[in-house]
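The next block holds one structure in the form of C-alpha cells; read it before the comments.
Removed: one protein chain of the complex. Kept in place: all other protein chains.
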Amino acid sequence: MLELKGLKKLFDGISVLNGVNISFQQGTKIGLSGGNGTGKSTLLNIATGFLTPEEGAIILNGDNITHFEAWKLSRLGVKRTFQKVRFNEALILKEQLYTNNEIIKKNRDMLEGAGIIDYLYSFPNEVPLPILRKIEIIRALLDRPKYLFLDEPSAGMAATDLHNFGEFLKEYIDADICLVVVEHRLELMKKIDANICELRDGKFVSGNIIV
Amino acid sequence: MSLYLVTILTNMTLISFIAISAYLILIVGEVSFGQQAFFGIGAYVTATSTALLGLDLVIALFFAFIVSASFALVLSFLTVRLSGLYFAVASLCFAELLRLSLYKVEYTVETNSGTIGPNGPEGFQNIRWIFENNISPENFLIIALSSLLALILFLIFMESSKLFKNARLVGKDQIVAQSIGIKPFVYRVSFITLAGGVAGFGGGLFALFNTYIEPSMFGIMLGVHGLAYSIIGGLGYPLGPLLGVFIDIGLLESVRFLSEYRMILFGGLVAAILIIFPEGIISPRLVSRIKRNLVKKTNA
Amino acid sequence: MEEKKILEVEGLETSYDMIKALKGVSISAITGKLTCILGPNGAGKSTLLFTLAGILNPDRGKVIFEGEDITNQQTSNLVEKGLALVPENRLIFPHLTVQENLLAGAYARLAKEREIVEQDISEMYARFPVLKERSSQLGGTMSGGEQQMLAVARALMSKPKLLLMDEPSVGLAPLIVGEIFSIIKQLNEEGISIVLVEQNASKALEIGDYFYLLDQGKQIFGGSREAILKENIIKKAYLGESAG
Partner (left out) sequence: MEYIQISIDGILYGSSYSLIALGFSLVFGVMRRINLAYGSSLLLGIAAALWVENKLNFSIIFFIPTVLIFCSLSNLYVERVCFAPHNTKAGVVVSMISSFAIWMQLDEISAQLLPDRTHSFPSLEVSTFEFGELFFRGDQILNIFIAFIISAILFLAVYKTKYGIILRAVSNSADTAKLMGCNTNLVNSLTFIVAGVIGGIAAFLVLSTESQVTPLFGFWCTLKGLVAMMIGGLGSLVGAFWGGLLLGLLEAHLSYQFGPVFREITTFSILLIVLIIRPGGLMGVNIYKDLKSRDERI
C-alpha cells in the first residue's frame, strides 16, 4: 500500500497542496479529478518522487520513503507517464521501450492488441499522439509496476480515441496493479470503473467519492 | 610515407583521444572544458613511469588511465549538483587547478642522458622511451592508431549495450530516465571517470611521442579543440569525434596555404556547422535513420 | 444582416511539438462580438491562439485581420496592429512589479507616448482597484486571480482591437472565475472584440456570442449561442464529461 499523509506543497509561496491524505491499494483503480491548477499533477509528482513535499510523508508498505528519489521509487514499482509525452525525437520507438528483444517478443500480443506493433520502427514525430501515450504506458508495464500513475492521458485525444484508450487500459493493466489516473474528463474514469476523488483548493473534497 | 604525413597522422590520432573523452561526457549530457588536464595527468604519469621508474609501456599506460580516471572521479563527485553551464565552468576550473599544480611538481634525477623528471615550469624532459626501444615514427603511429582503433571498436560494440543506451537517455532526459528506474548519478560518475581515463591514456602516448612535456601544453585550447571536434562530428556514433578531427587537422592544417589562417577558418567553420547541424554532422537522428533503413533492407 | 469580420481564419494547419495540432481550422470573429472557442484539453485551442498571435507559424492556411493578410507576421507587428494575447496561466513577469508589468504591456508605445501610457495605467488602476493597491508588489507574489487581472490589464495596455484570451479560468476558484468573466463581458460591451478559448464551456456559454468547437485539431461545430444550445453535439463531445 502506498500512503500519502498530510502532504503540503508550496510553489513560489502559493500553497498548492494543503494537507492531502490518500492511500493507494494494489488492485484498485483511482481517478484523481479536479479543475486545472488544483494540484493533481503536483500530487502525482510527489507520489512518484519527482517533487519533495514541504510537509507530510509518503509510506510504501509501512516504510517511510518520503525522500526517495524518483528512480528508486520506480524500481520499487511506482511508475508514471507524463502529461506531455516525453520521447527522444532522434530514436525509433522500439529503442525507447528500454527493454530487450526477448521481452518484446514475449509481449507481442499486447503490442499487437494495442495496435502499436507497426509503429515500433517509427520516430515519435511520425506517430499519432494516442499511440505515443500507449507506448509510454507499455514502457512502464513491461517493467511490471505495482502502482501506475497516468498524468492526464486524455489530453489531445478525440472521443473515439478515448474510447479505444479506455479499452486498452481495461484489457492490459493487470488486476493487481494500482492504477491512478489524473484526469479532468470523467468519461475515461467511468470507463475503467475508477473510484473518483476530487481535489479542490489543495485538499480532497470530502465525501464525494463516486463509485 | 613522409615524416610530415606520419607526424600529422600521429597528432590526429593523439588528439582523437581527447575528442573521444569529450564525446563520452557529452553522451551523459554534460559539456566538459577540462579534458586537457586529464590528458596532461596521463602524460606526466606515463613519463614518470617509463623514464623514472623504467616500467613497461603497457603498465605505464595502464597507470596513466587509472590515475587520470581517479582525478576525473573526484571531479564527478565535486560537481554532483552541477549541470549545464555550471558543470562546464567547474570542469574548466578543476582542469586549470590540476595544470597549475603541475608547475609546482618538481622531482628531478640526473642521468647520463640529462635531467629527467618533472621540473615545474620547465616541464618533463628527456622522455626517451621511443629511443630506448628503437621505435620508429611509423611504428609509433601503428601503436597509437591500433590503440585508438581498439577503443573505437570497443565503443562501437558498447553502443548497442544497455549501459550506453541508458547513459544516452540520462543525457537526453533525466526525468524519463528516473521514471524507468535509472539512477542518473551512476551513469554520470562512470562516464566522466571513463572519459578521464581515455584522455589520460592518450596523454600517455603523447608524452612518449613528444619526448618532452610541460604544463603549458595542456591549456584550455587543447580541451576546447577536442570538445569542438566531438560536437561538430556529432554524438550519434563513436566515429563522430574522428570526423571532427579530420575536418580540422586533416583538411585545414595539412593544406598548407590555409594553415596560417587555420584558427580563423576553424572557428568560423565550427560556428557555421553548429548553425546548420546543431547536433553535429553524425547526429543521433541520422544514425537512427541509417539503422532503421538497414533493418528494413534486411527484413525485405 | 451584414457584419464586419475582424478576423478570418482559413484552413489553418499548424504543427507544435512534433504533433500536427491544427488540421485545417476555419473560423471567423465578428467585430465587437465575443467569439468562444471550446474544446477538450489538447484539442488545439492554444495552438490556434498561438498561431493567430504569430508565435507559431502555420504549415498551411491564412489569417486575415481587418482585411489584411497577417499570416506569418511577427508578433511585434501584430501587437502594433491591435492584436493582443492574454496567455494561459497568466504568464505575468514574476520579478517585475505590477506597475512594471503594465508598462511592459505598453511596450510598443513606451518610448513615444510616455504621458498617455501613464494615463492608461491610472485608467487600469481605476478599472482594477486591486492592482492599484499592489502596484509596487512583485507580480509573482500575487494570488492567481490577481495575476489574471494583471494579465488582462497588461494586454489592454497595448490598446488592442482584438483581444485573444487563452483559458482565463484555469486554476482559479469559481468565485474569481465569475469575476473574471464579468470583466471579459464588460470589455466586450465597451467595444473590444474578443476571441476566448475556454475549457469551462458552461461559463463561456453564459457570455459568448459565437461558438466554435474544436476536437483533435479540427473544428466540429461553429455557430451562434442559439445554435449551439440547440445542437446536442457539444454535450456529446464535451460538456457532459467535464468535471470543471
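Of note:
We call the chains A, B and C, going by the order they appear; numbering starts again at 1 in every chain.
One rule holds in what follows: a contact is a pair of C-beta atoms (placed from the backbone, for glycine too) under 8 Å apart; a residue touches a chain by one contact, two chains touch by 3 or more.
Treat the numbers as computed from the prediction; the structure is a model and nothing was measured.
Screening B:Phe94, B:Tyr187 or B:Tyr237 for touch with the missing chain picks out B:Phe94.
Only one of B:Val224, B:Leu251 or B:Ile281 touches the absent chain when the whole complex is considered: B:Val224.
Although one chain is not drawn, the whole complex shows that of C:Ile30, C:Ile64, C:Leu91 or C:Val130 it is C:Leu91 that touches it.
In the full complex, chain C touches the omitted chain through residues 53, 55, 74-80, 85, 87, 91-96, 100, 103-105, 107-108, 110-111, 114, 154, 158.
Mapped onto chain B, contacts with the missing chain fall at residues 31, 78-79, 81-82, 84-86, 88-90, 92-94, 96-97, 100-101, 103-104, 175, 221, 224, 227-228, 231, 261-264, 266-271, 274-275, 278.
In this text, only the chains that are shown with their structure count from here on.
For chain A, the chain with the farthest CA centroid is B.
Here A is the chain whose Cα centre lies closest to the centre of all protein Cα atoms. The geometric centre of chain A is 31 Å away from that of chain C, both derived from CA atoms. Remark: chain A and chain B have CA centroids separated by 42 Å (rounded to whole angstrom).
Distance from the chain B centre to the chain C centre is 53 Å, each centre being the mean of its Cα atoms. In chain C, no residue touches two or more other chains.
The residues of chain A that reach two or more other chains are 89, listed in rising order. On the side of chain B, the complex with chain A involves touching residues 162, 165-166, 169, 172-173, 175-184, 236, 279, 283-285, 288, 291-292, 295-296. Residues of chain A touching chain B in their complex: 48-50, 69-72, 74-75, 79-80, 82, 86, 88-92, 95, 98, 100, 121, 123, 139-140, 143. Contact residues on chain C toward chain A in their complex (touch as defined above): 17-19, 21, 40-43, 89, 94, 140-141, 143-144, 167, 170-173, 199, 215-216, 236-237, 241-244.
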